[in-house]
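Removed from the display is one protein chain of the complex; every other protein chain stays in position.
This part shows chain A:
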Amino acid sequence: MAFPSKPLTQLHGSNGPVHALAYSSSPSTYILAGSADRCIRLYNPSRPAPETTSNPLDPPRATQLIKTYTAHGYEVLDISVAQDNATFASVGGDRSVFLWDVARGQTIRRFGQHNHGHNARVNSVTFAGVGDSVLISGSFDATVRIWDVKSQNSKPVVVLDDAKDSISCVLVGTGWGGEHEILTGSVDGRVRCYDIRMGRLHTDVIGASVTSLQRTRDGKGVLVGALDSTIRLMDRDGGGLLKAYKADTWKNSEFRLRSTFGGNERWVLCGNENVNGDDGEVVVWDTLTGNIAEKIRVAGSKAEGKKKIGRDGKEREKQNVISCVAWKENGRGDQWCCAGIDGLVTVFGFA
């Protein structure tokens, strides 16, 4: 099976970098994109793309953009969709977890609005528990808070404050016992696994700051992205390293790049920091061999944006780092999408 490398369509609408991408739960018809412009956009990529207009400032066509969810006051950093597709959760700079009603386009609840919430921006969120009954959020304040969706209690059920640094990602696996484990990746370079059933906390030291976590479907492997330009496939049980994915031309040392499995875990995908110009790049490894299978160029927006000034005061070269990659149907589908700094969501599939 070849890699689905054909760009099918590009979803417009975001006015800033897209930080979070999520396919809706099965059958994964829709794509949710959380952007730095404080909006979450719901797209249907299967609809016809709008005819290309010369003016990039044209408003997005109603054909693909279905809805825009606006309640966040800060950038949106992560999105998690409930199994029944009726609700989804989003987090961001607001320091609280928003639970949305998909159809109404309004928040049902906002966790952590009061003094029991996070003290800093929330980096990651995921549904967990039976029937998506809890929400787990990991924050820059080095805590993971677990919120009870079913009760009206405004306090978190549990606060996990073992991490010594910002929590960059939380994950709850599926199947083979994975659903009873809360995995958190932290900037302190550790992946912590809270086993609820056993009441144990396993801490795996990765070394570099962890930016991305993804489990294999059998729950035995964890794909850990770290800021040392390496993606590691770790053995969940023993903590050993199964495979490391690197490349000379691939770099991940600055941004929180989300890596993911694709094509029934046949490939590992991640964006590349080592790019210049308008276009971005997604690097695809073969899961088993660890070799680079593909390098997908992602056409970026050609619009001349604002001049970016780097920290050193010099003008920064335009860069379109693909920060988030999502595969349809949780890694099983025939379609994937990616988005990055220029805000364009590109959907790839088979020709």
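Everything below uses one rule, namely that a residue touches a chain if its C-beta (ideal position, glycine included) is under 8 Å from a C-beta of that chain, and two chains touch if they have at least 3 such contacts; residues count from 1.
Keep in mind that, in the parts below, contacts and distances are computed from a predicted model.
Asks: Hey, which one's the missing chain according to UniProt: "N(6)-L-threonylcarbamoyladenine synthase", "G-patch domain-containing protein", "Elongin-C" or "UDP-N-acetylglucosamine transferase subunit ALG13"?
Replies: So, among "N(6)-L-threonylcarbamoyladenine synthase", "G-patch domain-containing protein", "Elongin-C" or "UDP-N-acetylglucosamine transferase subunit ALG13", the name matching the hidden chain's UniProt entry is "G-patch domain-containing protein".
Asks: Tell me which of A:D37, A:D141, A:E265 or A:E281 is the one touching the absent chain.
Replies: A:D141
Asks: Kindly state which of the options A:G34, A:G92, A:G129 or A:G333 is in contact with the chain not pictured.
Replies: With A:G34, A:G92, A:G129 or A:G333 as choices, the missing chain is touched by A:G129.
Asks: Determine which one of A:Q83, A:S151, A:T249 or A:T289 touches the chain that has been left out.
Replies: A:S151
Asks: Check each of A:P17, A:G93, A:G189 or A:G219 against the chain that is not shown and name the one that touches it.
Replies: If we include the chain that is not displayed, A:G189 is the one touching it.
Asks: Spell out the interface residues on chain A facing the chain that's missing from view.
Replies: 106, 115-116, 119, 128-130, 133-134, 141-143, 146, 148, 150-151, 153, 155-159, 161, 164-165, 179-180, 188-189, 194-207, 232, 234-235, 238-241, 244
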